[in-house]
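Structure first, then comments.
Of the protein chains in this complex, all but one are displayed in their positions.
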Amino acid sequence: MRNNVRGLMVLLIALVLVSTAGASLAQEKYPSRPIDFIVTWGTGGGADAMARTIGQHAQPILGVAIPVSNAPGASGNTGLGQLQAAKADGYTIATYIMDTLATIPMGLSKFGVDDFEWIARTQVADSFFFVKSDSPYKTIQELLRAAKENPGKIRVAATGYGTVDDITVRFFEKVGIKLTTVPYPKPGERYASTLGGHSEVLYEQAGDILQYLKAGQLRPLIIFADKRHPAFPEVPASVELGYDIQLPQFRSIVAKKGVPPERVKLLAEAIGKGMETPAYKKFAEEWYFRPDSYMGSEQFGPWVREQVQLLDRYVKEFGLKR
Amino acid sequence: MRIPRGAIGPALILLAGVGLFVAAGRLPVVPVPGQLGPDFWPRLVLIGLVGSCVLKLLEVARAGEPAAESGPSLPLAVPKLATGMALVLGYPALAPLLGFPLTNFLFLLAFMRLVGTRRPLLLVVTAVLGTVALLYVFVKVVYLPLPKGAGVLEDFTIFLYRLLRIF
Partner (left out) sequence: MWETLANLGAGLAASLEPLNFLMILVGLAIGIVAGALPGITMLNSIVLVLPFTYLMGIVPSLLLMTSIYIGGVFGGSITGILFNIPGDPMNVPTTWEGYQLNRKGQVRPALGMAIMASAIGGFLSALILTFASPPFAKVALTFSTVEYFAVVLLGLASVVVIGQVSVAGALISLFAGMFLGTIGTEAQYGITRFAFGLAVLDTGIDFVTVLIGLFAIGEVLDQLSGVKGPGGGDAVTPATARAQLPSPRQLWALRGSILRGLGTGVVIGAIPGTGATVASFVSYGLEKQVSKHPERFGTGVLEGLTASETSVNASTGGAMIPLLTLGIPGSGATAVMMGAFLLHGVQPGPLLFSKSPHEVYTIFVGMLLANLIMIVMGLIAARCFAQLMKVPEPILAAFIIAFCFLGAYALRNDMSDVWMTMLFGILGFFMRRYNLPIPPLILGIILGPLAEQYFLTSMVSHGNDVTVFFTRPVSAAVLLTTVGLLVWPALRWRFGRGRAYEVRKA
């Protein structure tokens, strides 16, 4: 009976040997097995929707399955830890969004810009201040005047301290308008707080709260961008009002540093093609993404570095980090 | 004076609570003027923890030695238990190195042997079939990216998946 066990061990060793030979042959074609796609945020959020939609459209182009798994936590850094623990072979990719990038200058991230291959930027969405439709503040000027008269009385529902939301609020403080950041880490609670009148202002991208806009429950006061959005022609842009702050939400796909360049390129192209499909285009339009959202690996890396420098400047200027 | 056995646990937790309370004061607080910091809540909880330990110690002291029987009174199969705990910890320790399929096979084999299955054939067949069944459900059907192992063993796991038509 002992022989059974021994025989099995021999079989296992043989299998290992055979498999290494098999694996070296299999290296030639990429991709030849499923690509794990780590979503660094929970199910039901924007990053999750992006990954699952793009995964769905890129799957037929790449010819392999792209199973999505969620690894939320630490503003996306938990999932990135998993990405960094995997091999740099292009079989593990992850989402990367603006909120995660903001943790780098705050000193809350274990990974820097140089730890990743920036495969493709897939979405850019502008942020707004929204108020409840029956709010007394009809325009952004009225809101800011009220804030000036009662410093700190206007509450802005945001994701947390030191986030892009908070940086925008702090920007107003620098120009003499004190608003209060109220952190609501869960999107649902954030929306409920403004809908229920428990916070006066909501900082969010338009696509995420589309249903409340269409139902006439929320209305935008200002868009943080250099020009107005075609879908909201009556909403003034921050830059045109003289407030030079614009930190658009972006979502993207990254891999671990060291993935062979031809694989990065192949992935970037497949994602780009997936974004060309009519179904994806409809999705992008409904979420008010900028039409020029897509950026391949050549431009995306440098663009991200610019964004980090910008965030870093704000964080230092507003004293967000000790 | 002898220390009642039931007092040791609460006393240790009490000390840990005080230590953590001090540690909470050293958290890197991001300055948000006028708001409670990230150390506020843990400190509140630790005060509660220390308070309830004191309560427990009073309870033990009042009850006296014989009633404070919270220690293990039943006989223990210590070697078996220690091996079981080692296996339970070895399972996650080895999975990233050997890959889930091989680790799971070895774990099932060892744990079933420990609890009492003696027949080698039954052990091996159950462990192999069990592992393959779990792989089909969790890797093939629901795409759980289980650890594949390090180095050559990762190639082995991928080979195994191909062999089983999982990939």
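By written order: A and B. Residues from 1 in each chain.
Operating definition for what follows: contacts are C-beta pairs under 8 Å (C-beta built on N, C-alpha and C of every residue); 3 or more make two chains touch, one makes a residue touch a chain.
The structure presented is a predicted model; accordingly, all values stated were derived computationally and were not measured.
Shown chains touched by the hidden chain across the complete assembly: A, B.
Set against the missing chain, the residues A:33, A:155 or A:273 yield one that touches it, A:155. Mapped onto chain B, the interface with the missing chain covers residues 9-10, 13, 17, 20, 23-24, 27-30, 32, 34-38, 40-42, 45-46, 48-49, 51-53, 55-56, 58-59, 70-72, 74-77, 80-81, 84-85, 88-89, 91-92, 95-96, 104, 107-108, 111-117, 126, 130, 134, 138, 142-147. Residues of chain A in contact with the chain left out of this view: 38, 42-45, 48-49, 52-53, 56, 67-75, 77-79, 81-82, 103, 106, 108, 152, 155, 160-163, 180-186, 188-189, 191-193, 195-196, 198-199, 210-212, 214-215, 217, 282-283, 286.
Just so it is clear, only the chains that are shown with their structure count from here on.
Per-chain CA centroids place chain A at a distance of 33 Å from chain B.
Taken in their complex, chain B has these residues touching chain A: 28-32, 102, 119-121, 124, 143-145, 152-156, 158-162, 167. Those residues of chain A lying in contact with chain B across their complex are 1-2, 4-5, 8, 12, 15-16, 18-20, 22-23, 26, 33-34, 36, 65, 67, 69, 87, 106, 161-162, 181, 319-322.
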